[in-house]
Each structure stands twice: as structure tokens, then as C-alpha cells.
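Some notes on the structure that comes next.
As you look at this complex, bear in mind that one protein chain is not there, while each of the others sits in place.
Labels run A, B and C following the written order; every chain starts at residue 1.
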Amino acid sequence: MRRLRMGMIGGGPGAFIGPVHRFAAELDREIELVAGVFSSDPQRSTAAGDAYRIDPARAYPSLDAMFRAEAGRSDGIDFVAVVTPNHNHLPSARAALEAGLPVITDKPLTATLAEAHALADLVTAAGKPFAVTYTYSGYPLVREARARIAAGEIGTVRKVVVEYPQGWLAGEAVGKQAEWRVDPARAGLGGCIGDIGVHAFQLAEFVTGLRVRELLADLAAVVPGRLLDDDCSILLRFDNGARGVLLASQIEVGELNGLRIRVYGDRGGILWKQEEPNTLTINRLDGTCTLVRSGTGVLGADAAVRTRTPGGHPEGYLEAFANLYRDFAALVRGEAAPLLPGIADGVRGMAFIDTAVSASRDRAGWVTLES
Amino acid sequence: MRRLRMGMIGGGPGAFIGPVHRFAAELDREIELVAGVFSSDPQRSTAAGDAYRIDPARAYPSLDAMFRAEAGRSDGIDFVAVVTPNHNHLPSARAALEAGLPVITDKPLTATLAEAHALADLVTAAGKPFAVTYTYSGYPLVREARARIAAGEIGTVRKVVVEYPQGWLAGEAVGKQAEWRVDPARAGLGGCIGDIGVHAFQLAEFVTGLRVRELLADLAAVVPGRLLDDDCSILLRFDNGARGVLLASQIEVGELNGLRIRVYGDRGGILWKQEEPNTLTINRLDGTCTLVRSGTGVLGADAAVRTRTPGGHPEGYLEAFANLYRDFAALVRGEAAPLLPGIADGVRGMAFIDTAVSASRDRAGWVTLES
Amino acid sequence: MRRLRMGMIGGGPGAFIGPVHRFAAELDREIELVAGVFSSDPQRSTAAGDAYRIDPARAYPSLDAMFRAEAGRSDGIDFVAVVTPNHNHLPSARAALEAGLPVITDKPLTATLAEAHALADLVTAAGKPFAVTYTYSGYPLVREARARIAAGEIGTVRKVVVEYPQGWLAGEAVGKQAEWRVDPARAGLGGCIGDIGVHAFQLAEFVTGLRVRELLADLAAVVPGRLLDDDCSILLRFDNGARGVLLASQIEVGELNGLRIRVYGDRGGILWKQEEPNTLTINRLDGTCTLVRSGTGVLGADAAVRTRTPGGHPEGYLEAFANLYRDFAALVRGEAAPLLPGIADGVRGMAFIDTAVSASRDRAGWVTLES
Partner (left out) sequence: MRRLRMGMIGGGPGAFIGPVHRFAAELDREIELVAGVFSSDPQRSTAAGDAYRIDPARAYPSLDAMFRAEAGRSDGIDFVAVVTPNHNHLPSARAALEAGLPVITDKPLTATLAEAHALADLVTAAGKPFAVTYTYSGYPLVREARARIAAGEIGTVRKVVVEYPQGWLAGEAVGKQAEWRVDPARAGLGGCIGDIGVHAFQLAEFVTGLRVRELLADLAAVVPGRLLDDDCSILLRFDNGARGVLLASQIEVGELNGLRIRVYGDRGGILWKQEEPNTLTINRLDGTCTLVRSGTGVLGADAAVRTRTPGGHPEGYLEAFANLYRDFAALVRGEAAPLLPGIADGVRGMAFIDTAVSASRDRAGWVTLES
């Protein structure tokens, strides 16, 4: 079975997430990067193609050029990965779908909720595989946590605390990665909430299997002059009545990428930290505290098959990301990938962002999240 | 200089905090427990006196009996420690103050805010030393954190996250310690918020040197049939504009006594966890991460003098508590103890509880906290 | 039941372990410090007595003075605690035993093995309670580890790794605590091995219930000019054939008091670290990893009764030390205290020190440890 051929949109010189998608896509040898429009600047697109070591002829200057040329090749691309800043997600995905290709896109789905709905319509009409890279749902022990909660190991979920602290935007936003994230024209309506808050939101729903029904949001632009939020405190109410707290920040100096989630049921609790991703802590009412360690025989099937090395050989962010691409490859090959986030999850993330931003701006108190 | 003589009110058979006060009071040999009304049941008071190994004649059946008898002794008590459930704080403290004695009381100050104001009037009128045992402000590294923030080490404070997760009341409230804490007649108007939320509140103000100006509270009684809150999520706004989040819960299964605080300024961040109390983490904007370890030469004076052993010899809860008693002994001897929480801190804690409970009940959104 | 009355030998101004013994003895109110010869310098003895707040008349200038005076009081001392540098352990304990009093002494038992045998004879002849404060065997979770290993939870012990890293003597030995420890005249024949290596040795035998049969020692005086060892690497063979490694050092910069032990059997493994003493890690062959946390319902009886606070309220070094004094008080009152280290354990520690020092000096390879 041959490797799938990936075309990338975005990921030019200085990019962070483009190379990550490339690492992740290729790790399991299911996929190979062969083409791309890596930048809207043709010279930069060419330079990126060289850096990725692809055929120079397939580093294209424009979407049009790529889709036309690739359609004419017997070894043309099988799908497209969208890794641009948010405002280019919709046009990029639209062009790919119109070219008849499956799409996998970085999060958040789009720059605005309206765009998300538009994209959902396009995806429905196209009938092609579509995925959103909510990275953290690819971690084996996140899958393990989900499976154990679904199996009733902690009883009925009552309380969820999900936090995503970062500190890298505590000062001036300097550099390519920072600049577009604080620019409404490129990032869309959310700053911190769109960049990382939406990850926390998706993780909470993914792990618990519950859906947020209501929220109360307090978003702030803490750094003077910042136009988008850089600090978010959000209270949640889930559809089963469970309470939740979602905290995300980009101004907490010293925090790197401290995503963590704690889920408490009436019989147990479960804890996971992204920065130490190979251990899951499970507590029970009787005081028992168990560490579930990656790569050991205590893992369930879903986590076990997504772990590539024996216990004690740390896996991390790239491997988790690669698990999403493995699922996506399965989808493109016509197999099932039930846990891979799709268009509905993308739209839901945008609804979360939109609702939180407007509720916070209006000091609206508790508001309902569209389901 | 002789040891001060302590009379205790409360702390009878099955008590948790009574013995803690005794350990703490006596650790530095500044104070000696010599008398008490350990229970309203005279037989139980006698039994407790035996367990504490005090003179049987000084285990009294009533407040009246104790104050009368002790006043007649040349070696009578020098002050009173109040360690009863909350509803007895006011009458106990009143009786002690009327007997002309200094008082140190467990938190929260009283069962209601009205009682707190009444007690404040009594304390003012009496003019005697008065302290409230907000335990966690006694930890050396909490003092260190406060001193470093005050010295500007992390710049202007922008964000505070203080959490106090526990899980011991996730099921039925069974046993003496649990039963009174879920009973409005004995605990007062707050459940979780009065038992531990108020600690988190005091710690946040103590460490930052800021005061909470506004709050938005979401309190819940999660366990079916519970009459008082057992889970609290509160958003804070401090007087300098900094944002905060205060989480406290008694239903987070597996959490023991997980108080922790993170304070972020525009130049750094500082983190402390009660369950690993001998290390303070300090981050700086440039990526530097430093661990300040108890008992090493890097501690400031205030923390150093409150540490009894060299680095690596863990100190904990009792030693922290003892630091409050050491300060209180100084106060009783006429010396200064500027960091020891007093009547104003007690009233402020009650205002916090009262405001949060009523704001949550009324779904009032952001409300002002009386200053 | 009245408190036992303790007389202390040693513990004068600048002492570390004297105050620790005082804290520990008094914590449970079983014992009260009432007298002492705190220094061989009468003025310093008086000053220390004031600092301890005891009756000035009972801060004695000499052993003779103390034993004579106390024997003449109706409230005279019930036992003696020896907390001097090592070379004074034997004369101090001898004087106390000759006065007909029980003795509890700091470790190592004496300055030399010959002294240890002499003291053992005195103890046997006197027939009085006698204990040695191997502090770490007082930690509740050390007791828990011992009980679980004894119950077969990890199967047959095969391997033991015990480490005791410190760094405080990596430079010049400055200050009272450092100076006597590097002086053969006061410390005896062992430096690091006598100060901390013997703790590690006792801990290994205590936790496993095994006895070391052979050892191979490599001791070094790493700091230029040092006369006693400050770094020890020792291989062990236990009586059941299990292998062991014992590492102790005072020159490992940055290490505070990092005693830790790992015991591996054929069915499981157990780990404990003194600097995080409230958690025990237990692994099983099937990959299960469990944390046993102090103050929770999963503790066995022996650990549970030696824990004074609920889970999550950290206890530490002083509380562990106090558990030894609680056992000693029981012994003095005529009760059993089977886990309290006694004279035989003290002699055994000296045999370990003596054997290791001579084996290392002679580069003797594997040598037998007297049983």
C-alpha cells in the first residue's frame, strides 16, 4: 500500500506549525509531503520547498498553480494540509475541496464563526474526508483517559478543570509566530481563546464525552495595546449538569505549554498534564492513587496502538500529532477514524470562541453555547 | 522568660484542629497548654484533658468555670485558643475577651458576617491581642513569596490563580469532622468556601499584598442533599486591576489538601504548592526558572527565621502553624508581629464568604467586595 | 498519666540536633524537657537552658551535678537524651546508666566499635531501656514500606539501592556543625559514613528485614585536607543473597538531604524519598504503579497511628523523629516498642562503619560484616 501524497498550504520560512505537520504526517510512513504552496510569496514558497527537500517543481507560487499542476500528474497529491494563519483557513480549504481533495486543517477551524458555517457547508457538499488537528486528542494517554471515563471508571463526571497556561506573549509580541496571533486581521476574533483556549475546550469535551451547554466568560487583553484577548477565565456547565472551569493565558510568565486537565466523578478522578504526557494519574474514593504509564501493559487498546516505543522512552508532541495524521490517513483510505476531530468539532470550537468573546465583551453572565 | 500559658476552647475527643493548635503552640516552647474547656460535655472535656496530659483540675466543664478558676490562680492562663466549630467562635472569643484575655481563633472568624462585625467591636473595645489562624500564611516559603513580590521581583502583578482542591467530602459526610462542616447550624453560611475557600482568599491577598475589589462567584452543593456549598469557582479582580481565579472544592476525588498559588507579574511568575511546601518556583521573562529551597542560603530573613531545620529536612503543616503561634506569642509579650493575621483579616474573610455566597445564590455577576 | 521528664546532654548554643530532640520528645506531650547539661562550658549550658525556657537551676554545669541534683528531686528526670558529638556518647550514656536512668542517644552509637561494645555491656548490665535515634525509621511511610515487604507484597527481595546524597561539606568545613563532623577526635573513625552512611545502612536493613552479610567499600576524602571520608560507595550482599548498593556523600553540590531507598523483589518494587516523605511508590510486575499517600485510608495500622494529620497536610522530619520518642516513651513506661532501634542496632551500625572504613583503607574487596 503506497504512501499518501500530501500537499501543504502554508508552512513557509519561519513557520512553527508547518514543519510540525510535516513531521507528524510522515512519522508513520503513511504519508509523504510532495508539494505545497508554502507562502503567498513565490520566492519564499520555493525556498521552503527546498528546505523540505521536495521536488522544486512542486513548490508552487499559488493555490491555482498547485491544484492545476497536481491534477495533471499521475502521482498528484491525495490531500491537502492547511497550516496557514487562521484567516487563510477558509480560502485554502475551499480551494482544496473544490479541487476534489480531502483536507486536514490546523485549528481553529476559521477566523470567524460565519466562516466556519460556510466551510461546513462546503465540506458537506464535497463529501470528502475532513479533519481538524486538535493536537492534544492525539496523545495516547488522553485517549486512555477518555476510554476509562467512558467505561465508568470514575463514575458520573461532576467537575472538570482544564487549564492552558503560557507566558510567551507576556511582553511585546515579537516575531512571526507572535505577530499574526495578536492581529485580528489574521487571527480572527479570538486571541488566546482561539489559539489555545479552543484546544482546552476540545480536550474537555473529548476526554469527558460531555458537551458544554452554558458558559460564563471573562476575557482580557492584559498587555497594553493588545487588540485581542491574551487571558481567559471561563466557567462551564456541561450537559449532564457537571461544572467546569477553563483557564487559558498567554501572559503567565514562565509557563511554557502547560495544558492540563482534571476530571472528577463521583467515584474517582483522573489527571493529565501535557508537559509530562506519558503518565496519567487516577484516584479512587478509597484513597488509592494509580499512575498509568505509557508503554506498559496496563494501557487499553486504543492508547497502546498509538504508542510507538516501550515504557520509559518518552514520546511527546510530535508523536501525538502523528496519531492524528495516522487517523486521517485511515480516513482517506476509506477506513474509520471515529476519534479524529472533524468538521463538526471545528465548527463547535468556533462556536465556543464566538460565544465566549461576545459574552465577555457584553459582560453577559451565563450564556448558552449552541449545540 | 517563662512560657505563656494557653487555655483551649474546643479540641475534645475526635477533634482534628485542636491537637494541631496544641502541637503548634508548644513547638517552640514559647507556650504551654495548661487548661481548657475541650467540650461542652463535661465528661468529654475531662477525657480530653487527660489525653492532653494536663492537670485534671484544669479540664473545665464550662467557659465560666474556666475563666473563674484561672483568674484565681497565680499561674492562670495568659490567653485563649478557640478551636471549636464556627458557630462557637463568637461566644468563645467574647467570653475570653470579657475575661481580659488575648485570643487566637481558628478560621473562619465566625459563622456569619454580622457575628464578625460584632466580634470586631468586642476586640476593639477589649484592646487585647487577637489573631486568626490562617495557617498557610505561616509557611516560610509563603513568607518568602510575599517578600519577593513586595520587592518587585516579578514586577507588577497581573494575574493570580489560587486553587484549593480536596476530595474528602465527595461522598456522604461521615464522621465528626465532616458532619459539622456540612451543617449550617454549626458551620455558618459557608461550606467549602468557609472551610477552605477563605484560606485561598487570604493566601492570595497575603502573598500579593493586593486586595480583591470585585468578585464573581459560582458556588454549588454538588453532593445530593448537601445544604452548603462543596464546590466554588470564583473570578477575582484586584485593586490594581489584576485578574484572579479562586477555585476550591471538597468533591474532587483524590485531591488531599492541594492548595496552590501562582502569581504572575509583568516580569516574572511565582508558584507554591502546599503539599510540597519546601520549594518555591520562580520564573523570569527570559526563560530562567529557579527553585528556592527551604533551609538554603538563598532565603530571605523572614523565611529563614521561620525554618527550624537545614535544607532537605522536610517541614510541613505543623511547623507552619507553629509559626503563627510564635508570632502570637510575640504579640502577647508586647512585641510586633506585623504578618500575623488579626481581627481585620478575620472580618475580611467573612466579608468574602458572605459576598460570594450571596452573589452566587443571586447569580449576581460581578459584585464589589467591601473593603 | 504524667509526662516523662527528660534530661539532655548536649544541645548547647548553635546545636542542630539538640533542638530537634527537644521538638521530637515533646511533640506528643508524652515527654517534657526539664533539665540538661547542654554544654561542657557552664555558662553556655546556662544560656542554652534559658533558650529552652527550663528552670535555670536545672541547666547544669556537669554530668555529675545533674545526676546528683536530679536524684534528689521528687520530680527528677526519668531518662536522658544524649545529643553530643560522637566522642561524648559513651561517657554520657555511661554516666546516665550508672545513675540508673534509661538512655536515648543520637547516632552513631559511639566514636568507635570498641566503645560500642563497651556501651553494649553497660546497657546489658544496667537493664534499662536504651534507644538510638535512627531518625528515618520513624517516618510513617518507612514503616509502611517495611510492613508491606514483610507481608510479601513485592515477593523475595533481590536488590536494594539506598542513597544518601548531601552537598553541604563540598567546600571548607565551616561552622560548628561542620567542624566537629570532620574532626576524628570528635566524630570518631567515620566521617560521611558515620554521619549519614549509617542512616542509610540502618534504613536498608530496617525496611527489608534483611541483614547485610558482606560489603565492599570505597570511601574517599574528596575535599583536599579532609581527614575523614566525605564520600562513600559501598556494595552490599544481604543474608538472603540479595544485592545492594549504598551511596552516601557530603560533597554532591546541591543535594540537601536526599536519602532515598528502592527495594526490588521478584514481584514488585518499592520506592521512598526522604525529601518527599509522604508518598510511597509501589510497582508490580504487571506494570501497575501505585502511590501510597500518607493520611489516606490505604495505610496499614503501624503507619496510620504514626501520622498526626489528614492526607495532604505534609509531615516531615520532626514528626518522624517524634515517632521514635513516642516509642521510647512507651518503652520507658514498660510497654513494647518492637521497631524502635536499640543497643544492638547501635552496635551493628558501628560494626558497619568500622568494617567499611577498614575495608576501604585496605582495599580489601569483599569483607564479611560481623553479625
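Everything that follows uses one rule, which is that contacts are C-beta pairs under 8 Å (C-beta built on N, C-alpha and C of every residue); 3 or more make two chains touch, one makes a residue touch a chain.
Quantities reported herein were computed from a predicted structural model and do not represent experimental measurements.
Listed by label, the shown chains that the missing chain touches in the whole complex are A, B, C.
Within the whole complex, the absent chain has one touching residue among C:Leu216, C:Ala304 or C:Ala330, and that is C:Leu216. Checked against the full complex, the candidates C:Arg44, C:His117 or C:Arg158 give a single residue touching the omitted chain, namely C:Arg158. From the options A:Gly72, A:Gly127, A:Gly225 or A:Pro310, the residue with contact to the unseen chain in the full assembly is A:Pro310. One chain of the complex is left out; on chain A, the residues touching it are 1-3, 16, 19-20, 22-23, 26-27, 29-30, 50, 52-53, 166, 168, 255-258, 274-278, 293, 295-296, 308-319.
Seen from chain B, the chain kept out of the figure touches residues 286-293, 296-298, 311. Residues of chain C in touch with the missing chain: 154, 158-159, 161, 163, 165, 167, 170-171, 216, 218, 220, 222, 231, 233, 235, 243, 245, 247, 249, 251-255, 262, 264-269, 271, 281-285, 289, 363, 365-366.
Methods note: only the chains that are shown with their structure count from here on.
Taken pairwise by the contact criterion, the protein chains are fully connected, each one touching every other.
Among the chains in view, B has its Cα centre nearest the centre of the complete protein Cα set.
Between chain A and chain B, the centres computed from C-alpha atoms are 42 Å apart. Mean C-alpha position of chain B lies 34 Å from that of chain C. In chain A, 289 are the positions where the chain touches two or more neighbouring chains simultaneously.
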